[in-house]
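One structure below.
Only one protein chain is missing from this complex, and each of the others stays in its spot.
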Amino acid sequence: MDFAFSDRCNEYRDKLLEFMEEWIYPNESVHDAQIEESGDPHFYPPIMDTLKAEAKQRGLWNLFLPHSGWWGDGFSNLDYAPLAEIMGRSPIASEACNCSAPDTGNMEVLTMFGTAEQQEQWLRPLLDGEIRSAFAMTEPDVASSDARNISLSIERDGDEYVLNGRKWWTSNAFHKHTKILIVMGKTDPDGPPHQQQSQILVPVGTPGLTFKRNLKVFGYTDNEGHAETIFDNVRVPASNLIANEGDGFMISQARLGPGRIHHCMRTIGAAERALELMCQRVLERETFGRRVAERSNVQDWIAEARIELEMIRLLTLKTAWLMDTVGNKGARMEIAAIKVAAPNVALKIIDRAIQAHGGGGVSQDFPLAGMYAGIRSLRLADGPDEVHKMTLARAELRKYDPEFRTDGGSSIAPGGGRG
Amino acid sequence: MDFAFSDRCNEYRDKLLEFMEEWIYPNESVHDAQIEESGDPHFYPPIMDTLKAEAKQRGLWNLFLPHSGWWGDGFSNLDYAPLAEIMGRSPIASEACNCSAPDTGNMEVLTMFGTAEQQEQWLRPLLDGEIRSAFAMTEPDVASSDARNISLSIERDGDEYVLNGRKWWTSNAFHKHTKILIVMGKTDPDGPPHQQQSQILVPVGTPGLTFKRNLKVFGYTDNEGHAETIFDNVRVPASNLIANEGDGFMISQARLGPGRIHHCMRTIGAAERALELMCQRVLERETFGRRVAERSNVQDWIAEARIELEMIRLLTLKTAWLMDTVGNKGARMEIAAIKVAAPNVALKIIDRAIQAHGGGGVSQDFPLAGMYAGIRSLRLADGPDEVHKMTLARAELRKYDPEFRTDGGSSIAPGGGRG
Amino acid sequence: MDFAFSDRCNEYRDKLLEFMEEWIYPNESVHDAQIEESGDPHFYPPIMDTLKAEAKQRGLWNLFLPHSGWWGDGFSNLDYAPLAEIMGRSPIASEACNCSAPDTGNMEVLTMFGTAEQQEQWLRPLLDGEIRSAFAMTEPDVASSDARNISLSIERDGDEYVLNGRKWWTSNAFHKHTKILIVMGKTDPDGPPHQQQSQILVPVGTPGLTFKRNLKVFGYTDNEGHAETIFDNVRVPASNLIANEGDGFMISQARLGPGRIHHCMRTIGAAERALELMCQRVLERETFGRRVAERSNVQDWIAEARIELEMIRLLTLKTAWLMDTVGNKGARMEIAAIKVAAPNVALKIIDRAIQAHGGGGVSQDFPLAGMYAGIRSLRLADGPDEVHKMTLARAELRKYDPEFRTDGGSSIAPGGGRG
Partner (left out) sequence: MDFAFSDRCNEYRDKLLEFMEEWIYPNESVHDAQIEESGDPHFYPPIMDTLKAEAKQRGLWNLFLPHSGWWGDGFSNLDYAPLAEIMGRSPIASEACNCSAPDTGNMEVLTMFGTAEQQEQWLRPLLDGEIRSAFAMTEPDVASSDARNISLSIERDGDEYVLNGRKWWTSNAFHKHTKILIVMGKTDPDGPPHQQQSQILVPVGTPGLTFKRNLKVFGYTDNEGHAETIFDNVRVPASNLIANEGDGFMISQARLGPGRIHHCMRTIGAAERALELMCQRVLERETFGRRVAERSNVQDWIAEARIELEMIRLLTLKTAWLMDTVGNKGARMEIAAIKVAAPNVALKIIDRAIQAHGGGGVSQDFPLAGMYAGIRSLRLADGPDEVHKMTLARAELRKYDPEFRTDGGSSIAPGGGRG
């Protein structure tokens, strides 16, 4: 259980920190201004091309991928954790480094389960940062926290599959570069609960596929967008299926573990930045004759932030280390634990940072309210807190009663296309 | 301490509930769609004119005003509380009934302190709903929670006053009907701490007055807008002064008490609606073989919501009753108490309602995230929680040590122009 | 909904406050010392006789009883609330005024359901303060929060009933004056769920009745004691039955409402005293160069205490008023709400008062830890929080789905013989 940063990790941390200072932080406002000025919240800001080129040239590219292959050597989860945390400090760093969800999960799925042809067509340009992708899983009409509720139909018809149904929270749908969707649906609605589902590739532009509208997050129209997506007799070649019919649930499981911990890593970075902003603010402002930083209630906020950040970082590192050593399945409980803990801790810190900023805290002048909105939605995406807690409680209770069951069979908790 | 609804109150409650059912709820989506379609978040949606006409015709108009005059008989705070709660259930009802901040505070100030001329020019059209108004108090460069930090300068120059400085959170600034601002600034920066300030009327369009930009609340561009406002040698006639030089602090005190409790009343309505939405949602959705409503953690949320709503409603009623019977000053501690309690209780309820709604909860499909953003900002506007708690603690400690002082002298807590 | 204190209430408040100052507070340490010196934690301290005589002579006697009769005019719940709060400030006041549980509930049951003979034999000496009594309901082997789990058997055998079973938390069992028990058990285990139970009088000393041992509350051996009680073929005359066979559940319901709100009233008094002690302490002590009272985190504690105390007091008053006006059954939801809210608020306040007292806070030098222990057990007695919340949630959900059911049928929540 050694969490020390490896030499390779340290080397990339240094490079990444330098990149953040030199390129990311100074261009956050440029990025926002370019979108603002365009009048289109989904506009692709040219500065992002500059940042991507710079990141790629520095080797700060695809750091999330734990697998090795023709694209180079993968990073272990433990090595990636501190890098993802650093990227999490800024809302624009992950995209610049080709490490943003849901591409990360899609790339990992294609790496593990894609045919050579699928990889050539979609994985290569994704890894190169030439295109982006989306993942269509959650549905508006059912509680997606129970994967068995999923209802989009994928029917075989000769050499094709025909898709019918409705999804939402298809993140990245409105990104100008998005060319491909991975879609989860049912090929065998009457099969065994965990073999009904399949996953299939659907190119953007396929007739019958419509991004009906964008879903906002606390008023924010995210640049990449979260679509409500209509599938109306969408036909794709049978070769677009990922792995085999009935593998959909298994593929979800494979992607969601890493997806969840990546979010936690980035969340820690966001919370660290919120704490930093809070400290700077309370040192600057004065009320009733002394600096706000001298008030002991604010000091309590700062101390509690530091304590809880230390704790979620350690749990994230342990989880990453477990994924590396015993596999994602062996780390299932820790993944559930940190998926609950990290966003809740971060929200508490960000909320207090907002409070310390007065009216500015809820406005666009600081990144705090935006962080809050994004991380608040993480308590729902990829399984709401309550489902992960159910998983944890059941495991705990089974230590004493191995037969213990509560409801249903599965605790898998897909959710809002962010993983 | 009788909180029973009076006959008049009951009569207006019935009328208002009917109006909500028949006109407000069915037109919420119309209102939003009209703004959305216009492409201008500050667009004035025509449906509002219909709603205002209907409300006025039903006598559901200016209910907030506790004073009687040529406009009719005022409502006591206790009578108004349940009416404001009902209006608080919808984001569009207060405007429809001419009961929305900051006009309410401005109208009250003009009623109490305006000259006959000022009343004729500004109060009458405000009461008629023909124009709207803004209040410019909070400043971006200082911690406005300490009123003495206010720095906008109001200098006498012959028959005029000249204003220089910068404000923000000038709510209503971007409302198409806004014609007049009440501005707080310093006429005597070297005077005794609470006599340095004055308030003055500044018509929209006065040279040198610029609404530089809109401040968002989380990601929301509120229809009425919250401006950053520049005063660059803004000149107004000396007769625009409200009351006398040095009265600014006293006038603030007079408006902020009612302003704060009005927010609390509306907040309770919003929280009641969130609870209602939560109950409906968990009765509809099923996970792992049974309705979400049957889960005991969700039942705990519902029960705690009901308990805490009862408590903040009673404290609001008591505060209103005190304002009616012993005056706003005598109710100062209760106003501080409910100003802290109501938003915090409401945020907890709304947050859980969001959680119960899954991904939909943070989106525009439900009013929950919008309510959250608005009420979160109430923990900052009109004085942050921490300042009100300081006031309460100091009063409590003085029961045992009458000489007890902490910092500074004043605990007045202006803040974001929403009062 | 008028919560103003009536003239009669004000008159008794004044008398009671005077009695507290002159007799109760000065004798708290005498009371404890007499018990300590006796070497028997259940010793009856002679000072209590003095206090009782004094209270009786001042008319501060049986104030809890809402019924009128040969013993005089009863107090409404609303009139009693502020009096019970005052008594709650001291652990010895309720007994001195013959207003302590479970006698209060027992006296009320005998008033409402006792035969003339039962009243003569037991109610009269209870009202006179000559004897005390206990209530045996909770059982150690089942979750008593579900009343249907109760298993003590009451079998008719000729002119007698025979009791067999085991109870615990029989409060008052070790009080030297306790002469009579009201026992809840089953006369018809196969009847309809809510008609299986009966209640019956069992005199202390009846063969087969044994107080096996005392249960501590945290480390406290309460003076009155809480017994584990064995019923081994305990025979009593059939005339000892209260009301009829099958009425046990109904009688419980009748007593538990008042019992619960009495606890809440006293709890508020205890919390007020904790707040008072906290304020005094932080004004006295100095750390790092200034008084602890000047620290803003401690000020937040004080302010939150004041806010939350106001809220639970108002909810208690409303509940009392409802009981007076629409009956205990009509106030069922409010009783459940305050039963949850009051102890939780009080525990938070007391815990912070302990923290403000440093090491002394957990010791016998202050009444704080004792208050904490007693009030912590209230979250379990008379139904745990969770059962009351279930009741509240179910009622809320039924507003939208009148058929809504979760588990079982009954939400009655007996619990630890303190009501």
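Letters A, B and C mark the chains in the order given here, with residues in each chain numbered from 1 onward.
To be clear about the criterion, a contact is a pair of C-beta atoms (placed from the backbone, for glycine too) under 8 Å apart; a residue touches a chain by one contact, two chains touch by 3 or more.
The shown structure was predicted, so the numbers you read here are calculated from the model rather than taken from an experiment.
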{"item": "Where the missing chain makes contact, among the chains that are shown", "value": "A, B, C"}
{"item": "Selected residue (touches chain absent from view) among C:P46, C:G72 or C:P140", "value": "C:P140"}
{"item": "Residue touching the undisplayed chain, where the options are A:V340, A:A356 or A:I375", "value": "A:V340"}
{"item": "Sole contact to the chain not displayed, among C:L110, C:L215, C:V234 or C:I251", "value": "C:L215"}
{"item": "Absent-chain contact - pick from A:A53, A:M112, A:V326 or A:A393", "value": "A:A393"}
{"item": "In chain B, positions touching the absent partner", "value": "295-300"}
{"item": "Chain C residues touching the omitted chain (full complex)", "value": "138, 140, 142-146, 149, 168-169, 215-221, 285-290, 292, 295, 297, 354-355, 358-365, 369-370, 372-373, 376-377, 379-381, 384-387, 406-408, 410, 415-416"}
{"item": "Chain A residues touching the omitted chain (full complex)", "value": "1-4, 275-276, 279-280, 282-283, 293-294, 296, 298-300, 302-308, 310-312, 314-315, 318, 333-334, 337, 340-341, 386, 388-394, 396-397, 399-401, 404, 406"}
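Operating definition for what follows: only the chains that are shown with their structure count from here on.
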{"item": "Same or different contact residues where chain C meets its copy chain B, judged by the half mark", "value": "same"}
{"item": "Chain centre separation in whole Å, for chain C relative to chain A (CA means)", "value": "52"}
{"item": "Centroid distance [mean C-alpha coordinates] between chain B and chain A, Å", "value": "37"}
{"item": "Centre distance in Å when chain B and chain C are each reduced to the mean of their C-alpha atoms", "value": "43"}
{"item": "In chain B, residues with contacts to at least two other chains", "value": "386, 406"}
